[in-house]
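Report on the structure given below.
Missing here is one protein chain; the remaining ones are kept as they sit in the complex.
Moving on to chain A:
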Amino acid sequence: MKPPPFTYHAPTTVGEALGVLAELGPEGKVLAGGQSLIPLLNMRLAVPPHLVDINRIPELAYVRVDAGGVRVGALARHAELERHAGAYQAVPLLRQALQLVAHPVIRNRGTTVGSIVHADPAAEMPAVLALLGGTVELARKDRRRTVGAADFFLGPLESCLEPGELALAVHFPHLPGRTGTAFVELARRHGDYALAGLAAAVTLDEDLRVAHARAAYVGVAPVPLVVDLTDAVRGVSAAGERSWTLAGRLAQSEVQPEADIHATAEYRRHLVGVLTARALHQAAQRALPEPGPDRTETTP
């Protein structure tokens, strides 16, 4: 189908964009990658009178690695972040999750900040931000503010972004040492929205036993749901195969899945249990110290 008519604005600086957005107020909608917004327009599920295209603002197209983590500008495409070696090193969860975001072609245009602002509870990047306790930088003509993930997501497709505001960047903090992460989900076709899934982070103590474990779930709650699973797996050996199912059971009691054409609520709850065990095991494995050079360089 075809999108409804709208007035098109293409500012070339952040200042100009904030000016236009201030003037338009609730009538204005920001267009970045368009990979979520344009389908909504084509299906006439959204009818914004004005679109403010930020694609001509090159200063927003960046991925920067700093001491605290990774900062991603509003115009950085998923594909760029996915391929960024420094970002992967600082926050491996970014690439682990991005590989599951839609299809490679969609990732070429879709932006990470756009995906987070879109606040789809079934999308991967909001869950990553929630799990890491990241922040979103918002700007309007007369004010700037930084909002933590816990306060940013209000409901399905609803963030705390106000009319006239532009999300300039998101910041993904890196995790403490001896922490491993994983993103595990089940979708009907690779790249489709997951029936259920989660991002997990496991921190080990000096004896390589679980000290802390938490997860952020997609597709089973109105917002990315962060659950602390430490109580179910504290002291579990990272090398062990078993003992993760208890965490799955704890997670099952925390989620509120809904039924739709693809899966019943009960099936989604079942998936949460299975996928939680799988993700925690994977994350714990990755938290183990890398084998030293003396262990890898064995003579054949």
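Note that contacts are C-beta pairs under 8 Å (C-beta built on N, C-alpha and C of every residue); 3 or more make two chains touch, one makes a residue touch a chain; residues count from 1.
Assume contacts and distances are computed from a predicted model.
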Per UniProt record, name of the chain withheld from view ["Protein translocase subunit SecD", "DRTGG domain protein", "(2Fe-2S)-binding protein" or "sn-glycerol-3-phosphate transport system permease protein UgpA"]: "(2Fe-2S)-binding protein"
Contact residue for the chain not shown (choose from A:His190, A:Arg242 or A:His262): A:His190
Absent-chain interface as seen on chain A, which is shown: 1-8, 10, 31, 34-35, 38-39, 41-43, 51, 53, 55, 79, 102-106, 108-109, 189-191
